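Here the complex is missing a single protein chain, while all its other protein chains stay put.
Chain nomenclature is as follows: A and B, assigned in order of appearance, with residue numbering initiated at 1 for each chain independently.
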Amino acid sequence: MLKNRSLVSISDLSEDDVNNVFLKADEMLGYINNSKKINIMNSKILATLFYEPSTRTRLSFESAMHRLGGSVISMADSKTASVSKGETLADTIRIVESYSDIIVIRHPLEGAALLASKFSSKPIINAGDGSGEHPTQTLVDLYTIRKELGDINDKTITIIGDLKYGRTVHSLLMALIRYNVKINLISPENLRLPDYVYNELKNKLNITISSNLEKYIDSTDVLYVTRIQKERFTDKNEYSKLIGSYKITLKEVDKMKDNSIIMHPLPRIDEISPKVDITDKAKYFKQASYGIPIRMALISMIVGD
Amino acid sequence: MLKNRSLVSISDLSEDDVNNVFLKADEMLGYINNSKKINIMNSKILATLFYEPSTRTRLSFESAMHRLGGSVISMADSKTASVSKGETLADTIRIVESYSDIIVIRHPLEGAALLASKFSSKPIINAGDGSGEHPTQTLVDLYTIRKELGDINDKTITIIGDLKYGRTVHSLLMALIRYNVKINLISPENLRLPDYVYNELKNKLNITISSNLEKYIDSTDVLYVTRIQKERFTDKNEYSKLIGSYKITLKEVDKMKDNSIIMHPLPRIDEISPKVDITDKAKYFKQASYGIPIRMALISMIVGD
Partner (left out) sequence: MLKNRSLVSISDLSEDDVNNVFLKADEMLGYINNSKKINIMNSKILATLFYEPSTRTRLSFESAMHRLGGSVISMADSKTASVSKGETLADTIRIVESYSDIIVIRHPLEGAALLASKFSSKPIINAGDGSGEHPTQTLVDLYTIRKELGDINDKTITIIGDLKYGRTVHSLLMALIRYNVKINLISPENLRLPDYVYNELKNKLNITISSNLEKYIDSTDVLYVTRIQKERFTDKNEYSKLIGSYKITLKEVDKMKDNSIIMHPLPRIDEISPKVDITDKAKYFKQASYGIPIRMALISMIVGD
């Protein structure tokens, strides 16, 4: 049962919890597709506290709450906040909890959501805390595989791009431990998974590490592409070279097997050619759209009656 | 029928479409004046995507959606958006369309709304695209004339101010082609209508061009005043001189005939003396208020059941 619980880390959820969220998301998807009105959240308020901008994530939570019939109050930008007067996060949370029924927090510092959950009597959802976690993104990722391929088990998942700094990838890998999957990690050498993440995973997941996508692409069920963050590179030439060798184009798509899919947490910059968008393998916009039923499911399970 | 259609340009609407919007706006005005609750948009979400600030326009769309019983998600400022990570407009639209039922977009670049409508499976309303169009403003302008003077036909409409850069004026003139009107265009020589606009209109509209308001003011039914944009002038003295000779004061109002009206798309800076506000000719705040029934009409016709 998720009732009144905070969601700080994907590991807060048992296997049963995750399955229940997926079943509830299926139900929500039904409502969305039939434009059916649901008023589960009538009179309830969701607060979005974003200490760093993330329009997509904020809007997806707000849309989910509105679809449930609830209301939203929003701090979209901490620069217009009391924060600038020097207020601590703990104080802000203890005030905002009296204005709302559930709080979604995004913060540049790892651990911020956990701290918030300690001080709040209302449930907290972590919408990303620096290099920490972003558990609802991970649920969306798992749900997308399940919806598009029927099951997460027995799949080969190839993750390509920036594996060093990508919070999304670390959380997804932690969550995949529970499933019987084969993992290929493809990245330039200097953007490989950090040792502390790899050591945690190596005995629990079947992982292959490589710099070469070609070798693995035809056996891949899920090609999970991540953004290589330009801002990490001081040498722009190096960035251009890199992005060139890891870009997914129609050439790569042609090598992929039937029923395989391409995912991306978005925003995408140059990692996937726009020509790929119209192929039936491109599922990244579908993936983004699953953010709504997943977040509707979570909110309704946490604060619904 | 406007059902599920985008509104990018005023020319997307047939004469019948425009008349139907006006009839629906009349109905909405009735609801507003009686504070009657209408729940047409129950469970529907409008997204406002503003890539440049325009509080008035954004708030008027959001107010219209709320009056219809719907919900709103909002990106009020692109600086707090994924845009800053380099995401393309096409990608942003394909994500936001899964969060909402209709998208209102404001963008500094001409053609942005058209591009958005090509990529979106949900209807797009153009709320201004650079030097391009702002079709709902044009509908509000036409509706104001119709409400305040009974009819648009057989009127003399004198437009004064910045006719060179004023997007509002160009759209209004294009829309007036369909009516039997006499147009006087009054501006300093260096702010006259651009040739490409004039050439498009000269055979379809009865247009007189002049630098002198005095000659035309007593035959005018609608005096449409526009803002002379200070930021266009490098020489501040030149601006002051100009604004001085085109300012509407009580002296000008006295020369206007009975039942004539003064309009302005607002914001107003120095073009109309505040003393004019209390005269019965001043209709610019009324005009702004008509933004609500017009936008309610459009939204309900586009996404209503």
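One rule holds for everything that comes next: contacts are C-beta pairs under 8 Å (C-beta built on N, C-alpha and C of every residue); 3 or more make two chains touch, one makes a residue touch a chain.
Because the structure is predicted, anything quoted here is derived from the model rather than measured.
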Touching residue (missing chain; options B:Glu62, B:Asp162 or B:Asp221): B:Glu62
Hidden partner chain, touching residue among B:Ala76, B:Ala116, B:Leu242 or B:Ile302: B:Ala76
Contact residue for the chain not shown (choose from A:Val8, A:Val96, A:Ala116 or A:Ile228): A:Val96
Chain not shown, touching residues in chain B: 35-38, 53-56, 59-60, 62-63, 66-67, 69, 76-77, 230, 266-269, 274, 285, 288-289, 291-292
Where the unshown chain meets chain A, residue by residue: 42-45, 47, 71-73, 75-77, 79-87, 90-91, 94-96, 98-100
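Following the convention adopted for this analysis, only the chains that are shown with their structure count from here on.
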Separation of mean Cα positions, chain B and chain A [Å, integer]: 40
